[in-house]
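Here the complex is missing one protein chain, while the rest keep their positions.
Residue numbering begins at 1 within each chain, and the chains themselves are lettered A, B and C in the order written.
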Amino acid sequence: MKKLLLTGFEPFLNFPINPTKTIAEALDGQQIGNYQIISRILPVDFATSGEAITQAISDLEPDVVVALGLAGGRHKITPERIAINCNGGVEADNQGYIPDGEPIIEGGPDGIFSTLPIQKMVDQMKEAGYPAEISNSAGTYLCNHVMYRALYTIRSQAIQIPCGFIHMPASHELAIKHGKLPSWSQSDLQQAVEICLKTIGANS
Amino acid sequence: MKKLLLTGFEPFLNFPINPTKTIAEALDGQQIGNYQIISRILPVDFATSGEAITQAISDLEPDVVVALGLAGGRHKITPERIAINCNGGVEADNQGYIPDGEPIIEGGPDGIFSTLPIQKMVDQMKEAGYPAEISNSAGTYLCNHVMYRALYTIRSQAIQIPCGFIHMPASHELAIKHGKLPSWSQSDLQQAVEICLKTIGANS
Amino acid sequence: MKKLLLTGFEPFLNFPINPTKTIAEALDGQQIGNYQIISRILPVDFATSGEAITQAISDLEPDVVVALGLAGGRHKITPERIAINCNGGVEADNQGYIPDGEPIIEGGPDGIFSTLPIQKMVDQMKEAGYPAEISNSAGTYLCNHVMYRALYTIRSQAIQIPCGFIHMPASHELAIKHGKLPSWSQSDLQQAVEICLKTIGANS
Partner (left out) sequence: MKKLLLTGFEPFLNFPINPTKTIAEALDGQQIGNYQIISRILPVDFATSGEAITQAISDLEPDVVVALGLAGGRHKITPERIAINCNGGVEADNQGYIPDGEPIIEGGPDGIFSTLPIQKMVDQMKEAGYPAEISNSAGTYLCNHVMYRALYTIRSQAIQIPCGFIHMPASHELAIKHGKLPSWSQSDLQQAVEICLKTIGANS
């Protein structure tokens, strides 16, 4: 059976819960479509998160890589179109590091497109009743960092596997703690991710 | 058994679906807590909606009145604190009428507070996992109009029953058709309303 | 010459600058239309701000009362339609007090409408090139508190003078410090207020 590496993130900034961690843990070991799901939880840390996903790709030799991240403030599931070669922003990671716009990979391409079937994922989620749209920016924080590192690793090693990133709204539970975020129920979030994984399977 | 009049609205403006209509229809005839639910769907029409809810109160002699309305753009369930004596806004009702800021009831009080236990409803919804907060404005469109008419009728007839209004986010289904609204699943919306109705029952 | 009492607020919460203080200070002593402007800066304090504006009305015997407040997040000038009889919200005042939804005046009316010519003020601001619209809620924090206290005082003493509240966007200066607010230049904000004051004068 094919292997799908699914990553979520630990909590960060003023988000005391990360629904992507919950989803990655809930789906770990499950079979979805043709895939055996193998989950990893990534640190919100510029110094180690890229290494963590690169290492997981190397160790597990997955057939697909799907990274999940929280986009507090968004209200749709948004597969990302592109990762960019920049660590930026004004907010610190969980180790207190604030990047300064430096490249992730010196000499790497400015941007690398997702190789997941993002339009089909959006179409299938909407078909199933979940609002979704392609996003054109994963930001310059950890989500973009991990997405870029994974895509760069795969491209530079000429591995032919689909890889990409999906940003998600807050869960109701997180929204209640935080106070100001749009949100979905955790089960809605998880079901939408499952639809994405099935769509990837059907297109591989 | 006590009777609870529950109202929803028909679709309006650029919202081709109204999740409050779906909820009112789904709960019609059900028993929730101590209440028998009796539902009515109101027209989005300044000329007739106030009369419709007033007439329903007169005909059914309910023990509680809860009106539901869609607040496209909000992402929490928001029990309204107050209705104000004004038909306003820049958008037409379903008959094409655009009000001009005129009073709903000539000589009526400027504002009338909801008599539902709005803080307890918010607390109970959050306790159950649904983001909620009190709203301080039901606007000046049909939702406020119906809320004011119901509260005014009850106050002026010295009927001692709780009455108020709850605004709700779009459903996922509506959000997909509309394109730009935060949303919850229809089942989340309905369950949050059921919690409100139980809370009202426990406080009456 | 007629007297116009103009109030602004001191800074509060995470807003280190309050553009309404700057405007009130800049216009203090000026003549606008038929009015001599007399400005007062109010504390962001539930215990003393209502008393401060009530006392100023009593001491100065103004012919008009216009209170200004910052609405961080709004991007138009918004004359308020109504003040409501509630101290609420989840945020502390500058003394650390968090109200609990209690009435401002025990037994006072639920809501009291502004007696300023709010629609004409909006029309005149737009005519002059400044985005504006009527707001239907001044919230339940200090702005609403001061508006309610002033309107209640004037109504209960049967003084026949126009009185109301105008909420304003952040200034560019505040937005730069804060990071996430829509904003106007301070001079745009002040000019829009001057148009409001002239409109009031032309309608009195």
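Simple rule for what comes next: a contact is a pair of C-beta atoms (placed from the backbone, for glycine too) under 8 Å apart; a residue touches a chain by one contact, two chains touch by 3 or more.
What you are looking at is a predicted structure, and each value in this text was computed from that prediction instead of being measured.
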Considering the full assembly, with which of the depicted chains is the omitted chain in contact?
-> A, C
Out of A:Asn94, A:Ser137 or A:Ser187, which is the one that touches the chain we can't see?
-> A:Ser137
The one residue from C:Val146, C:Ala175 or C:Ile195 touching the chain left out of view is C:Ala175
In terms of residues, what is the contact footprint of the unshown chain on chain A?
-> 81-82, 84-86, 88, 101, 109-113, 119, 134, 136-137, 139-140, 144
Interface with the unshown chain - residue positions in chain C | 75-76, 126, 129-131, 172-173, 175-176, 181-185, 188
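Criterion: only the chains that are shown with their structure count from here on.
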Measuring centre to centre with C-alpha atoms, which chain is farthest from chain C?
-> A
Taking each chain's centre as the mean position of its Cα atoms, how many Å separate chain A from chain C?
-> 46
Mind checking the centre-to-centre distance between chain A and chain B? Centres are C-alpha means, answer in whole Å.
-> 39
Residues within chain C bordering two or more other chains = none
